[in-house]
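Removed from the display is one protein chain of the complex; every other protein chain stays in position.
After this line comes chain A, so read on.
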Amino acid sequence: MGAKAIVPATVRSDKHKDPKKSKSKKPKSRPAQLLIDSRADVADSLMTPIVEATISAQDTSIYRAIELKLVSGGLLTNDPIVFSNDSSLFYLAKDNAVAVYNVQNGEMVQNFSALRDSEGLDRAAIKSIVADSQSQHGVYTFSADHKARLWNADSGEQLGSWDLEASPTYVAADPLKPARFFCALRRRRQRGGQVVSRYTVCRIELNADGTMQRKDLFKANNLLGLAVRSDGQWVAAFSKFRVHVAQIRADERIVRHAWSMTERVSAIAFHPTEPVLAVGDWRGRIVFWFCVDELEEDTEDREIVRRTHHWHAHRVNAIAFAGNGLMLSGGEEGVLVMWQLLTETRDYLPRLGSDITGIAVSPDQMNYAITLRDNTVRIVSSVDRSLVSLLQGLKFAERGVALTQGLKLAENHGIEQMRRARALDADPFTTGLVVHPVTHALVLNGEPGRLQVFSPLSDRHLTSIEVAAYTRVSGTSATNISRPHVDLVQYSSDGTWMATVDSRRADASQGLMSVTSSYLKFWRRDPGDQTYKLASRIDNPHTGGVSSIAFQPVLRKGRESLICVSTGYDYTFRVWELQQTAASSYDMWTCRNSAQYRGLQPKSAAFSADGSTLAVAFSGAVTLWDASTCAAPVGVLVASASTPELKGVSFIGASSYLAAWSDERLDVWNMLTGTVWWTLAMPIQDVFVHQRAELLAIAAYQIPESSTASVMVLSPASPNPLMALHHPGGVEAVALIPSAKSGKSGRSHPDTEQGQPKPDPLDSNLLVALTPSGLLSVYGAESDTPAFASSDSKKAPGLNTSGQAMESSAFASIFGSQTEQQQQQPGKTEMLANAQVRSAMRLVRTAVQSSYVNAPYHVLPPVPSLFNQFATAQLVPVATTASKELVSNTEKMDIDSDTEMVDDEADRKEQAADAWSNAEFLASMRRGFKSI
């Protein structure tokens, strides 16, 4: 890879626009070159991505070491999950890593990956996971780099590795013998200009010495799935219209058979005890083939007895058999159907929210895991069908993967993929990344009609806000079901109000007109449960739809007059005002006024930090309005006559700068002089303007021939990026989120030492980049201590409950034993207590740092809990060496309670001793206080 790449980011000065500029200290423009470290290789993608990005621009070189803190999000539901052998854990593949979760609480326990060296992402993607039948938590992974690996899921340790010499696509364990697998190995072959995937289904045995034995069973093209019977003698695989079956007789003779089908096959499964192969098809039928017993090479198709079970209206995505003669099936309807085969009755678990893509039954038959298309895994108890745990990923990942991998999968799922792409067209990613002003969580499009609140730092789905209520129905491929879609979301600067725009388009297959209705909704945060409650709804605020909304910043807390502006496709923008009359205690939003400008279409609007000025982008011009009247524009900013249509406009923090951007360029205006301060010409994908700090982040389009997209963070004063990086594989959106650590404690920076403090953006902020495939990469300033709790800290609570909770027998779960309750409870309460302790300790620490003056008294923990911290903090200078040690010990204890690594017994004893002497000392202190 070349060590240098020039990003098409050029800085241009508009000299003819403003002659005064020579006086101001605008930096001399010169093409900014981004020198990329040679490590910025494609292969070195996610784990050790680029990292240094230097910019040689001015004499003060702006260099910042940036590191990838973590990658969250991603698709969890590529394949059905796999239960561990003792049913206490489940595994799922996340690209090249295996994530291990606890069944009982859905907490991530472990995360491990083979990608440590310079292997590529795509090549190392895990294709299949199989639980090891010999050990409790052993797990085999089969990845696209032709390797099989054995891991210990508790420690994340790799125990062995085997080379398979071909890409394993579908793998199933052989029930007869451990470390033996049935495997479909893939080879791609070009045939007549068409890529054909040629599969060899074989039985492989992995030996402890790293060797492998392989026995080929049959070959087939374009396989879509594999099933193995519980006696280990029968293997079935299917492609679009063919089902292959092979029997391995006791004398190792192999009997093969293949049938052509009239209907497309979508799923197969063997009955564990009956001689039945169940075949699900695209018409929703599940056909039982009684073929397993007496199959010979020459058995005719019509000799086989079949029996049809038909409930599903659409194709059957998954079939699974539970032990007690129960068959589970699911499809696009989002209904789990439980077939009681003996009595021929059915039972349903309806309204799961999305298409079912996979079903897994835990080895002890206690839980069913349902994988849903919307990136959700539901673990359901088999006893009472109650929800045991729920794992939700970033919903964006599902659509992202569907779009990016659409071409790759087209060979297998052509029509299906097209349908999904069409459905996603109706549900595009329109909200962008919105950062909640209080919690700093990311808010973005979720399922249709919903917003997802996601925490990128903890990689956790926080909540889902239902903006438009609708009943999910599934239809045939010909029907055109419209789903509501959330177009926009914005929060007021104190987080009290949320404004959303949702729309629902209905262009049915018949009729000329498409009825599009859009709704502007204002939600007020309920201080009680911290949820947003709908306060006002405006039907069709703009004919044709709303293009943007913006809130006026709330200057004084508790001030109840608030305005919000919306721009629409009807060539007007409207100002909405919160009405709160003393007589009626209802909140109501009404339209205060609407305005137009030269019959142009407004695309974006923004308020200045003091709320007095409103900027609205009309075509290529930014118009400025007095926010209190909005009668006529008080000023118009036009960068040049040929400015392309502006996509967005925003004031930058509390500074006097305004940014306006289109697809090709970004202009920053100085509002004091009314001139263009600088211009950046580059293909812009997304711009994020930080609300508090004076920062903006820009994501560029991915250049076709390069495999990376550049992201930079700038301060409005100068076009030289404070920080720039190349992100592998394109960036859909960027956001800056304040990190938990305050900006004050930032370590000293070369620039600050020279007396002139520079804004150090990534010391107090983290850069989040959303890739098209739904991964959230979080970048932060390189530092020795992590700026936030990494996901590792969550390992312990998950493990706590994993041990004995699963030992419970079926009897206990049916009759609800008390011991089980008790076994589950301690883990939970411990977690709770830990969380409380952690938050209390954090408060204490901040309180100590701020000398008790800054925090209002009602948010502080009770005085007794503050006392120890306070006293020890105060006593540092006068204490003797012994008490110094004491203090350091208490600090150590804090850290320990944070990371919850209290498993070392000796350590604990030592701490206890220290704590005791500490307590004694503090008690004497208290007495002293009392006597005063």
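Quick note on the criterion: a residue touches a chain if its C-beta (ideal position, glycine included) is under 8 Å from a C-beta of that chain, and two chains touch if they have at least 3 such contacts; residues count from 1.
Just so we're on the same page, contacts and distances are computed from a predicted model.
For the chain of the complex excluded from view, the name given in UniProt is "U3 small nucleolar RNA-associated protein" [choices: "Aspartate aminotransferase", "U3 small nucleolar RNA-associated protein", "Pyruvate dehydrogenase E1 component subunit beta" or "Centromere protein O"].
Touching the chain that is not shown, out of A:L534, A:C591, A:A654 or A:L672: A:L534 (per the contact rule at the top). Of the candidate positions A:Q190, A:T308, A:T471 or A:S642, contact with the unshown chain belongs to A:T471.
Only one residue from A:A322, A:I481, A:A681 or A:A871 touches the chain missing from this view: A:I481.
The set of chain A residues touching the chain not shown comprises 351-353, 468-473, 475, 479-483, 504, 506, 508-513, 515, 517, 524, 526, 533-537, 539, 571, 585-588, 596-599, 632.
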